[in-house]
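For chain A:
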Amino acid sequence: MSALEVAVTLRRGAFRRRLDLRVDGGEVVALVGPNGAGKTTALRTLAGLHRPAAGTVRLGGRTLDDVPAGAHVPTHRRRVGLVFQEYLLFGHLSVRENVAFGPRCAGLGRAAARRRADEWLDRMRLAGYAGRRPGHLSGGQAQRVALARALAAAPALLLLDEPLAALDAGLRPAIRAELRAYLRDFAGPTVLVTHDPGDAAALADRVVSLDRPDATGPPGD
Partner candidate 1 sequence: MRIPAGDLPGARRGRPRRTRRSRLSGAAVALAVAVAGCGAPAAPAGRLTVFAAASLTATFQALAGTFEKERAGTQVVFHFAASSTLAQQLVDGAPADVFAAASPETMATVTRAGVAAGPQTFVRNQLVIGVAEGNPKNLRSLADLARPGVAVARCAAQVPCGVAADRALRAADVTLRGPTLELNANATLTKLTLGEVDAALIYRTDALAAAAAVDAVDFPQSAAAATDYPIALISRGDRKELAAAFVALVTGERSAAAFRRAGFTTL
Partner candidate 2 sequence: MSRLLAVPAGLAVALLAAPLLGLLARAPWAALGHWWGRAETVEALRTSLLTASGATLVCVVLGVPLAAVLTRVRGWARRLLRVAVLLPLILPPVVGGVALLLVFGRGGLLGAPVYRWWGVSLPFTPGAVVLAQVFVGLPFLVLAVEGALRAADRRVEDAAATLGAGPWTVFRRVTVPLVAPGVLAGAALSWARAVGEFGATITFAGNVPGRSRTVPVAVYLALETDPAGAVALSLLLLGVCAVVLVALRDRWWGGLA
């Protein structure tokens, strides 16, 4: 019952493309394709940051988008975790407060949210960095914090946008293996986007290729 079922037309400006996708709970699907294929648009649409032009998005039986019926669940009510390519950690908060952000939004008290955050930091071997500001982390650490922050919010769907792209080439194999272990522990469906077939093969159970549907796609997408 926790599967993601997508049957939409993506929209970003003048760009349109069809996306049909089913991802089961515990399954990791990689969307690969060249720039302009609509990978990031797909993730942002699943997260509710863009509205699809047509179609439906369902998650575990819940309807997130139903364009014909005019239904759209806003991002903050979707329970969809998104790890951005640039991580987008909150620079004014400590690592612990970053991870506690989701639990706080879910209604946990300050102390309970911090305990939850500390558990996640422990699990991701970040306990020593709880008091730091994100600006003082290495790339790999920041990526783990971003993942911990997303998972601590207890999402029903996990989305990762180019999770390894911002890392030094030398670090990538080690972090890739680590990330794979974390993703395996996640019970819900996971969709990740990458332009690197190697990353896709290493991280995902299944790879879905998105080609460029036409030449009108926005550059840099």
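Inclusion criterion for the candidates: all candidates are chains of the complex that A comes from, given by their letters.
In the analysis below, a residue touches a chain if its C-beta (ideal position, glycine included) is under 8 Å from a C-beta of that chain, and two chains touch if they have at least 3 such contacts; residues count from 1.
Predicted model only: the values in this text are computed from it and were never measured.
Enquirer: Just to confirm the interface: in this complex, chain A touches which of 1 or 2?
Expert: Considering all copies, chain A is touched by candidate 2.
Enquirer: With touch defined as at the start, can you tell me which chain A residues reach candidate 2 in the complex?
Expert: Per the stated touch rule, the residues are 44, 47-49, 74-82, 84, 86, 88-93, 101-102, 105-106, 149-150, 153, 155.
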